[in-house]
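Scroll down for the structure; my scribbles are underneath it.
Of the protein chains in this complex, all but one are displayed in their positions.
By written order: A, B and C. Residues from 1 in each chain.
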Amino acid sequence: MELSSTEIVIRGILPQLTDQKAWISTEWMIPADSALLVMTALRNNPTTQYNMLVCELGVDIDSKLGIVYHLRSTVYQLDCFLRVVFEERNNPTIDSVTELWAGAEFMEREIFDLYGIQFTNHPNLKRLFLEDDFVGFPLRKDFADSINMIQL
Amino acid sequence: MYDFSQLTQAIHLFLVQHLNSSSVAIVELVLVGLLFLTMYAILGLTLVYMERKVCAFIQNRLGPNRVGPLGLLQTVADLIKLLFKELLMVKKADKFLFNLAPFIVVIASMMTIGALPFAKGFQAIDLNIGLFYIISITSLGVLGILLAGWSSNSKYSLLGALRSGAQIISYELSVSLSLLSIIMFTGSMQLSVIVESQANGWWIFKGHIPVFISFLIFLIASTAETNRGPFDIAEAESELTAGFHTEYSGIKFAFFFLAEYMNMFLSAALAATVFLGGWMPFHVSGFEGLNQVMDFIPPIVWFFGKTFTLIYVIMLFKWTFPRLRVDQLLTLEWKYLLPINLVNTIVIAFVVVMGWYF
Amino acid sequence: MTGKVNKREILVEQNDEYIINMGPQHPSTHGVLRFELSLKGETVQRVVPHCGYIHRGIEKMCEANTYRQIIHLTDRMDYLSAHMNNEALSLCVEKALEIEIPQRAKIIRTILAELSRIGSHQLWWAAFGMDMGALTTFFYGMRDREMILDIFEETCGSRLLHSYICPGGLMHDVHPDFVPRIKEFITYFRNKLPEYDRLLSGNVIFTTRSKGIGKLSYEQAINYGVTGPSGRGSGFSCDVRIHQPYSAYDLVEVNEQLRTEGDVYSRYMLRIDEMWESMRIIEQLIELLPEDGFTAKMKPVLKLPAGSYYQRVETARGELGIYLISDNEKSPARLKFRSPNFSNLFVMDLLSKGHKIADLVAISGSLDLVIPDIDR
Partner (left out) sequence: MNGLLNYLKEIGAGIKTLLTGMRVTSGYFFSPKEIVTQKYPENRDTLKMFDRFKGELEMPHTAENTHTCTGCGICENVCPNGSIQILTHKKENEEGKLVKQLHTHIYHLSMCTFCGLCVKNCPSDAIVFNQSFEHAVFDRQKLTKVLNKPGSILKKEAKGL
């Protein structure tokens, strides 16, 4: 099977890699500590040139927190999804990608706000939507609010 | 035919017969004051109603139509509402100046109205420096705006006031220079003399192109001086919420509102008086029949007809054009209006000296 | 715990600057957005957007609702392109279930999407003129949008929040008057649209106020992920209708509108051009409309196979991405809306630095922000 240019770049950095095939092209599972490295390579490699961060979202699946990066190369019209899964729930931390894509700043603030994932080297990591003294991270599955959340 | 001085003389004689001289003076002052204050209020209400109807028709709407027939009483209802509203006070505002500011604005606009010749003899005071007086008093109004902006202790208000200051200082020049052209033609600043000089034709026709240019510049500059759109950067609803009167409510807000409309009336009336012959009917020398017909229309109708036509044009400006930015506003004045005006003044001086006018 | 903590100071204001709060109750932020402006005189030094005033937690609500129920929540994000939002989720669900919907439903969806694009741009034009101080534009834009809303009301039953497109096709078939009304609208609007140009686009005050203001370069647009008309105004070809045609866009000829100046004026003209283009697309699609079939056969309970799905559509403001993770339940495990306004908002600081307050209003107007879509 012919490897796509994205795959070549990713495997160049992480030879042992699992990818989760789904309906969307390919979603790559990346360990948290090498995520920035992989994305720097994907952005700067002339064969991929992922110059746009379409979206960065937090997920809470199977009681594990994670982040999905949706990258796009406007040069080759490629889309690529990277998923990072954190083992611990209490204080997940990952490097910020703000240096690579300026648009990431506020997406990461949103993730920090709603999932409580810490980003190192982020220029201004504050809550985005909620007030600063809000307790808890609402989009986590174990978030409970007996007053405002009505179970139908 | 229609001479108000006959009426006023009759009243004066009647009073002299029955009272001593100091009482006559007091009674006459009270009468004139009452007359002009009433006229001021009625004009203000009419203008607000007119603006709302004009903008409604421009915007494919009906405008006020609920209170009274055709919504005529809408502005009265609004006034009553404003009278009963709470006067809010900003906590850290400079109380004295904050309360003083709307009165300065409204008094400044009120003072000018007396010098306007509404019809023959219908003029509170015929100063020999009438034009000069009006120009100087209108620029007093900006003092109130500056005070309002400063004393409100609000940044939006302050920004609005500063904008207004810069705007009025600039546009004052153009207004005065364009009026200077007519002063050069008539050789007098007395408004009644200026009106009389147009008995055989209005200055805009007699002075042809150069006067037309000064008329246009006067219209633009006086619109700017009254803080109306597209020059309403001092209020700039979409930028500074309400500019200098952000913090005002109730009747104090109404004063600003009223003063704005009266200033608009004043600039339109001044333009009508100086360029379009004031209460003088439309005369063409040589066509006696036409002139007779025109004379039949009372001068007060002529005056208000001309004024309200100009007011309509000024309203059309506001409801058509986007607002100018601060720097554009100053560019317009200093790079376009002022140089053109200066050149135009020289041209007019030449025209006057050579007698190249009708 | 990995990673390092760096101490960083964030400078809010310098000595000769002062701060103004623009919003959340400000006439030109179009909703409850708050800008914290650092000003030097009238020159904007820094813009810090604060959002969250209308955050309703739609993504959290989606995790408790079935797919059919989520449709009515998507309406309430970008309420001006409700049809496109509905369509995005429906397409995502349909692709996950591998359902092919009837051709008629596809074409009607596309017509509705283009109509709401025109309607959205009309409202934008109306409000943008208002931001600029030309107060009459508001009523002209609203007047013309009324016809579109009437079409929607007749077919969908509501004017703004339609919930009309659902997984499997449409809620019900279009009204018999649908096609004649659209034809009537297009002939009407073809006459009215040049008036927009005469009133505002050509106006010398407007052009001097908008040309060269708020320049967004091609690289910046990509870097910040600015899509839609705002991105295309900078020459960034990001039209999903071209790059990944969905629904019936592959049946018709769609010309992507591109302008390279990247200033307020180019974003403005681009939206005017898009209105012309949308009318052209609708005219082509009306000819193609087949007779029957507005919905595919669907199960009463929708359960998506476990996995993650992605679907993007072009709304009136840019690319709306739907990222759906399912764990074979009735409701999604995670549903993320990649809203175009979210990315578009955060270039405000970049664009308005060094401009006046009046320009800031023009810039935020030209980005065409809808606040509920930012906050979700």
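Note that a contact is a pair of C-beta atoms (placed from the backbone, for glycine too) under 8 Å apart; a residue touches a chain by one contact, two chains touch by 3 or more.
Here the structure is a predicted model, which means the values were calculated and not measured.
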Of B:Gln167, B:Thr241, B:Asn263 or B:Thr320, the residue in touch with the unshown chain | B:Thr320
Out of C:Pro180, C:Gly202, C:Pro290 or C:Gly354, which touches the unshown chain?
-> C:Gly202
Identified contact with the non-displayed chain, of B:Leu43, B:Ile58 or B:Met280 | B:Ile58
Which residue from C:Glu36, C:Glu63, C:Glu146 or C:Glu261 sits in contact with the chain not drawn here?
-> C:Glu146
Determine and list the chain C residues touching the chain excluded from the picture.
-> 65, 68-69, 71-73, 136, 143, 146, 150, 153-158, 161, 163, 171-172, 175, 195, 198-200, 202-205, 207
Could you list which residues of chain B touch the chain missing from the display?
-> 54, 57-62, 65, 316-317, 319-321, 336, 340
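The rule we apply is simple: only the chains that are shown with their structure count from here on.
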State the smallest step count from chain A to chain B, taking one step as a move to a touching chain.
-> 2
Given the contact rule stated at the top, which pair of chains has the most C-beta pairs in contact?
-> A-C
Whole-Å distance, C-alpha centre of chain A to that of chain B, is 64
Could you give the separation in Å between the centres of chain A and chain C, each centre being the mean of its C-alpha atoms?
-> 24
Would you mind writing out the residues of chain C in touch with chain A in their complex?
-> 1-6, 8, 10, 51-52, 55, 57, 59-60, 64, 95-96, 220, 222-225, 236-238, 243, 307-310, 319, 321, 323, 325, 327, 333-334, 336, 338, 342-343, 345-346, 375
Which positions of chain A touch chain C when the two form their complex?
-> 20, 22-24, 27, 32-33, 51-55, 57, 59-62, 68, 70, 74, 77, 79, 81, 91, 93-95, 101-103, 105-107, 110, 114, 118, 120-121, 123-124, 128-131, 138-139, 151-152
In the complex, go through chain C and note every residue touching chain B.
-> 18, 20, 26-28, 42, 129-136, 138-140, 143, 199-200, 203, 205-206, 208-209, 356-361
